[in-house]
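After the C-alpha cells below, expect a handful of questions from me.
One protein chain omitted, others in place.
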Amino acid sequence: MIPDIQPMKPWICLSAGILITLLVSVIRTESKRPAQISALLTLAASAVFGFSGISAESQVLMSGAFEVSSLTLVSLSAMCGLAAMFILGTGHYLSREKIHISDYYHLLLILVLGASVLVASRNLVVTFIALEVMSLPAYTLAGFRRNDSRSNEAALKYFILGGAMGAVFLLGSSFIFGATGSLDISEVFSQSGAGSAGSLLLYLGHLLVMVSFLFKVAAAPLHFWKPDVYEGSPTPVSGLMATIITSAAFISLLRLIHLVDFSPASAGAYLDLVRSTIRVAAMGSLLIGSMIMITQRNLKRMLAYSSITHTGYLLLGVLGSFDPKMEITSVLVYLLGYAAMSTGVFVLLSLSKAPSDSGTELIDLTGLVKRAPFLTFLWSVFLFSMAGMPFTVGFFTKYLVFMASLGGGETGLVIVAALCTVIGAYAYVRPIALMTMRDAAPGATDWEPTIGSQIVAVTAAGFVLLLGIIPNAMIQYLKGIPLIH
Amino acid sequence: MIDYSLLAFFIFSSIAIFGSLMVVFKKNPVASAFALVAVFFSFAGLYALMSAHLVAALQILVYTGAIMVLFVFVIMLLNQDLPVEDLKSSSPFFKAVSGLGVLVLVYALVRVAILARGMEPKGSLTEDKIAEQGGNVKLIAESLFSDHVLPFELTSFLLLGAIVATIALAKRKNVAGGLKS
Amino acid sequence: MEISDSLSFLLTLPLFAMVLSLFVPKGVQRVYSIFASLLFLGLTIYEASGILFASSSEVAGRLAVEHQLVWLPQLGARLALRLDSVSVWFVVLNALTAVIAFSTKGIWYRKNPKLFTAMGFFLIFGLNAAFLSLDLVVFYLAYESVFIPMIFMVGVWGEKQKATAVFRFFLMSFLGSILMLVSIFYLLSKQFKTGIGYSSYLPDLIPTAGGLQGTEALLVFFGFFLAFAIKVPLVPFHAWLKDVYTLAPFPATIWMSAILSKLGVFGMIRFVGPLFPGVMLSVQGVLLTLAAVSVVYAALLAYRSNDPKSLLAYSSISHLGFVMLGVFTLKQSGGASAILLSVGHALVSGILFFLLSKIAERKDGIDLTNPQGLASKYPILFTALFVAVLASVSLPGTLNFAGEFLVLLNAYPVSALCTAIAGMGAVLGAAYMLKFFQQMGFGAPSPESDSAVAKSEDLGGYELILVFVLLITVIFCGFQTAIFLKGN
Amino acid sequence: MMTLEPWMMLVVSMVIFGIGLFGLLIRKNLLVMLMCVELMLNGVNLSFVAFSKIHHSLDGHLAVLFVMTVAAAESAVGLGLVIALFRTLRTVDSDQIQILRD
Partner (left out) sequence: MIISLLVFLPLLGFSLTAFYHFSCSSRKKEPTVAVGGFLATGAMVASFCVSIVAWFKLRSAGFGDASIEESLFSWMKVGGLQVDFGFRFDRLSAVFTLVITGVGSLIHLYSIGYMENDGSARYFAYLNLFCFMMLNLVLGSSLPQVFLGWEGVGLASYLLIGFWSQEMGNVAAAQKAFIMNRIGDLGLLFAMFLGFKFAGTLDLAQLSAFAFRPDVATIFGLLIFLACTGKSAQIPLFTWLPDAMAGPTPVSALIHAATMVTSGIYLLGRLNPVIAQSPVVMSVIGAIGAATALMAAITACFQTDIKKVLAYSTISQLGFMFVACGVGAAETGVFHVMTHAFFKALLFLGAGSVIHALSGTQDIFKMGGLRRVLPWTFWTFTVGWAAILGLPPFSGFFSKDGILHETLVASHGNPVLFGILAFSAFLTAFYMTRLYVLVFTGDSRVSEEAKKHIHESPLVMVIPLVVLSIASLVGGWFGAPVRFEETHAAPAHGVSEAVIMVVSVGLALAGAYIAYRKYSSNVRMELSKDPFRIDEFYLSFFGNGVKKASSMVGRFLEDGLFQKMLQASGVAVDLGGNLFKTVQTGSAQGYLLMMVLALIGLVCGLIFGVPGYGNF
C-alpha cells in the first residue's frame, strides 16, 4: 500500500533539498557557496509548495500521524521564509566568526525539517522524533563556534536540559500510552473524552508532556536555560531559536495541551489545574523576564529575557484558547509578529563587530544615529514593536493576546501583563535612547551594515510596520486555522 | 512452586537498580560505564520476560553494542585528564534536596503508574494473536513500513543530522568549505 | 449630522507634511514648518468653521461631522472620526500649538532638523487622531503614538540629564495608558460575551459600561481615570512632570503643556464621562478633592521654584487643576467651562513658554533668585510677557478668567469646600506669577548680566505679530465667550 | 500466588528513571551525566514495553525502537559536544561551565 503523499510535497521537497545540499557540498568541498545556494533554493521551493498547497480543507496522512492543513502549511512556509531570511541576512556574521561552512546549512535545513514536522505531527512518537530532529541541529548550532568555550557551554547546557526534558516528554507519552493504549493524538483525544478509569494516569502523562514543551518555549520556571544559551550561541542561531524553534514548540504545545478533551464535567478540576499552571507560568515569565531584562547590559542576554517575556504573553493567548474553545488566532498572530521582529533584531545584532560575539553590550549602541542612521531607524522599529507601541505589529499581537486572555476571564493576569509591559518598555526604549540621545561612548563597537542584512531587516521592518497598520489580512488569514478537528 | 519468570524479574531488576546506582555513585566514569552495560543487559532480560524479543535484541545491539562503545571510546579518548573524584563538588544541601525531590517524584510516579494495573486492554494483540500472525518481529516490521513509515523516515534524517553534527563538532579545524574531517 | 470625508484630511495632511519635511533642505526647515503649520491651521479652521462659529448648539450639533472608515472588522475597530463642539476646540488648538512650537528657534533647527520637523508633524497627526476618534481602540493607538515624538524630542534636543526625565515621563504615561487599554479590553470582552461581537465604537460601548456594577465598574473606571490623570496631570500622579518640562526643548514643552495635557482633559470629557456617569458621581467627592488639591499643591511648588521653566510647569498643573474641577462638576455647563479654560490655558501657556524661549535666546541661564532687569531692555517682549502673565493669573477680561470664573461658579454648588481650596490657588497663582515676571523683568539691569552671545534685539517681525495675534485672541475670546458656550 | 505482572516492570522503570534523574542532578562529570540521560531513557523504554503488554499492543515496542535510535543519535551528538568542550576548556566537569550566568 503506497500512501498518498501528494499533499506532503513541501516536506518531501525540503527533505530532498537536504539530500541535494549534502551532495552538492560533497561534490564541491572547497566552497560553502553551493550549499548556501542550494539551501536557499530548497527553502524557497518548499515555501512555494507550502503556500500553493494551502487550502481550506485539511487532511491527515500517514495513518493519522501527519496533518496537512493550512496551519501546518503556513507554519512550514513561514519557517522556510524565516530560515531563508537568516541565511540571507547573516552570511557576513558566519564569515566573520569563521563558521561559514556547508555544515551550517545542512543543520539549518534539518532543523527546519524537524520544526515543520513537529508542527504537523499528530502522533506522540513522531512528535518526539521531530523534536529531536529539530533539537539536535539546534544543540550543535549553538555550539558552532567551537573555539569559544561560551558557545560550547551554551550547547552543553542546552543539550543536558533538553535531553532530560526529552526524557520527561517520553515518560509523559508512555503514561498517555498506558492510559489510552494509543500514541495517536486524535485517538487519545477521543479516549480522554470518555472519562476512563485511567484518567489520573492520562492527566499525569499530559502534565509531563506539557511541562516538557513549556521547557522548550522557556516558560518560567523552566526558562533558565534561555539566557545562557542565547548569549553563548552564535547570534543567527539565537535568532533561529527565537523564531523557528519557539514557533514550532508553541504550536506543538497548543496541540498537546488540547490533547485532552476538557469538555466532560469530570475534566473540570483538571482544566483548572492546567489553567493555573499556565497562569503561573505566564505570570512568572512576564515578571521574571521583564524585571531581569531591565538589569541587563548584554544585548543578546537582554533579548533572551525579552523572549521569556514574550513567552509570557503567548501563554496569555494560550489561556485564551480554553474559552472559546481552541481559539488560537491570538497565539498564531503573536508568533508571526514576534518572528518578524525577532528576525529583524537578531539580524541587526549580528552586524555588531564586537570582538567577542556574546559581548555586544548596550553601550555599543550609543550614538548609533550618527554612525548609522538607517540602522538606528530599523532598531527603533523593532524595539518599539517589541514594546508594543502603536503602528507596529507588536501592538496588535499584544492586543489579541490580551483580548483572548480577558475572554478567558484572566483579568488579574492581564493587569500583571500590562504592568510588565511598562517595565519591559523601559528596557526596549533604553537602547533607542542610547542610540539617538547619546554620543558614542569610547570603545563602542562598530556596526557594519551589509546589503543582504539590510534587505532582510528592511523586509522584516516593512512586515512589522505594514502589519502594524493593516493587520486585517493577517488576522483574517490566521483566524480560520483550526487546531484539532 | 516458584514462578521462574518472577524470579528472573527480581534478579534482573535488582541488577538493573543496583547497576544504575553504581552508574550514579561510582567515582570513576569507566566504572560507571561498565555498570551501565550491566543495566542494559538486565534490561534486555526484562524485555525478554515480557516477550518483547525484538526489543531485547535491539537493546543489546544498539545500547551495548553501539552506544556504550561510543561512551567507552570517548572516555578513553579523554582519559588522561579525567578528574577521578568528582562527587565531592556537589554540595550536600544540593544533594539532599535533589535526593528528596527525586524520591518524592518517583514515589508519585510509581503510585500513578501502577494504576495501569487493573486497566482494560485497549488493543487486541494478545500473545496468542501475535504468534498466530507470525510473531513479534514480523508484526513490528510490517508496522514499521506501513503505519510507522513516517517516524521511520524521520529517524533517518535524525541520524543524518547527528552524523553531520558530530562531524561538524569533532572536526579538527574549521575549514571554509565542507566536509573535511 | 453630516458625513464628510474631508475630515480625513486632518489626519493625512500632517502625515504628508511629515514625509515632505524629509525632502526639505535643512536650512529652510523652520520656514517650511512654520509655513506648513500655518497652512494647516488655516485649513483646520476652515474645516471647523461651521461648528466653530455656529450660532447655537443646535446648529453646531447639526454640523457635527462624522466620518467612518472600516479598519479592523475582526476586532471591531474602525476609523470613526467625529468633529463636534467638544473636539473642535482641541483640533484647532492642536494646529495652533503647532504654529507656536514651530516658531521657536533653537538647537532643534540646527541639529537634525529634519527629524524634529518630521516628529512635530507626526505629533500633530497623532493628536488629531486622538481628538477626532470616537473609537476607543483607535483613540488608544493615537494616544500612545504621541509618546514616540515626545520621547525623541526630549531625548534628542533636551538638556543634559534628560534621560531619567524622559523615562519617567514615558513610563508613567505608558503605565496609565496600558491600564486604560486593559479597561478598554475588559469592556470589549464584556461586550463580546453579550453576543454583540466586538465594537470599540464609543456609542456601542456605553451600554456595556453601564452594565458594570460595584467594584468592577470602579476598577474599569480607574483604568481610564489613571491614564488621563497622569496625562493631565492631577496630584498625586504628577511626579514625572517637572523634570521633563524643565529639560525638554522649548517646542516640546510648549506641546506638552499646551496640548498634550489637554489630551487628558479631552479623554475625561469625551470618554470617561459618557462611559461611567454612575461611578463618576459616586466618587465625585474624591475627584473634586484631587482637583482642588492639585491647584493648591502645585501652586505652592511653583512658588518655591527658582527656575522659570519649572515654575511654569507647576503652574500648568495648578491651572489644569481648575480645568479638572470643571470637568468633575459633572455638569454640562461645568464641562463647557472646562473646555473654555483649557483653550485659555493652552494659548497662554503656549505664549508663556514661547516668550520664555525668546528670553532664553537673549540671556543664558535665567534664574529667579536675582532680579535681572530685562524689561527695560526688551520692552515689547516683556509687555507681551506681562499680558500673558496677567492672563495666566486669570485677570478679568481674559479667556482664562472667564474659564476659571465659570468653572468655580459651577463647582461651588457641588462642593463649596473644594471651590474655596481652589480659590486659594488663585491668590498663590498671583504670587508666583508676579514673582516670575518681576524677577526677570524688574530690578536694575546689571551690565555683566548680558551674555556675550545674546543679541539685544527686541521682539519684532513675525514673532511679534504671532504673539500679538495670540494675545488679542486671548482677550477677545475673554469677552466673546459665547463662541465656546453656545447653548450650554 | 504472585505472578509476574507488568506493573512490577513499571515500578522498576520509574525507579530507574528516578535514579537517572538523580544522577543527572548530582554528578559533575559530563560523561556520567550523559549516561544518566541514557538511564532515564531506558527507564521510559521499559515502561513503554510494560504498557504495551498491558494493552496487548505493539505500539509501545515500536516507540522503544525509535527511542533507541534517537538515544543513539543523541549520545553521539552529546559526546561530540563534550569533546568540543574538552578541546577548549580541557575539562569535562559541569562545574566548569558556569561562565554564562547573571
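Which chain is which? They are A, B, C and D, in the order written, and residues in each are numbered from 1.
Rule of thumb we're sticking to: contacts are C-beta pairs under 8 Å (C-beta built on N, C-alpha and C of every residue); 3 or more make two chains touch, one makes a residue touch a chain.
Fair warning: this is a prediction, and the values are worked out from it, not measured in the lab.
Although one chain is omitted from the display, it touches the following shown chains in the full assembly: A, B, C, D. The missing chain, though absent from the display, is touched by one residue of A:Ile5, A:Leu19, A:Met291 or A:Ile415; that residue is A:Met291. From the options A:Val68, A:Leu222 or A:Met435, the residue with contact to the chain not on display is A:Leu222. Across the entire complex, the residue among A:Leu170, A:Leu204 or A:Val416 in touch with the chain not shown is A:Leu204. Of the residues in subunit B, those that touch the hidden partner chain are 90, 94, 97-98, 101-102, 104-105, 108-109, 111-112, 115. Summarising the interface, subunit D meets the missing chain with residues 21, 24-26, 28, 94-95, 97-102. Annotation for subunit A: contacts to the undisplayed chain at residues 156-157, 160-161, 164-165, 168, 200, 203-204, 207-208, 211, 215, 221-222, 224-225, 227-228, 269-270, 272-273, 276-277, 287-288, 291-295, 423.
The rule we apply is simple: only the chains that are shown with their structure count from here on.
If you average the Cα atoms of subunit A and of subunit C, the two centres end up 43 Å apart.
Distance from the subunit B centre to the subunit D centre is 6 Å, each centre being the mean of its Cα atoms.
Among all residues of subunit A, those that touch two or more other chains are 125, 129, 132, 136, 139-140, 143, 146-147, 171, 175, 178, 181-182. For subunit C, no residue reaches two or more other chains under the stated contact definition. Contact residues on subunit D toward subunit B in their complex (touch as defined above): 1-23, 25-29, 31-32, 34-36, 38-39, 42, 45-47, 49-59, 61-62, 64-66, 68-77, 79-84, 86, 90-93, 95.
Subunit B makes touch with subunit A in their complex at residues 109, 112-113, 115-116, 118-119, 121-123, 146-151, 153-155, 157-158, 160-162, 164-165, 167-169, 174-180. Touching subunit A in their complex are the following residues of subunit C: 71-75, 137, 140-142, 144-145, 147-148, 151-152, 155-156, 158, 162-163, 166-167, 170-171, 174-175, 178-179, 181-182, 185-186, 188-189, 192-193.
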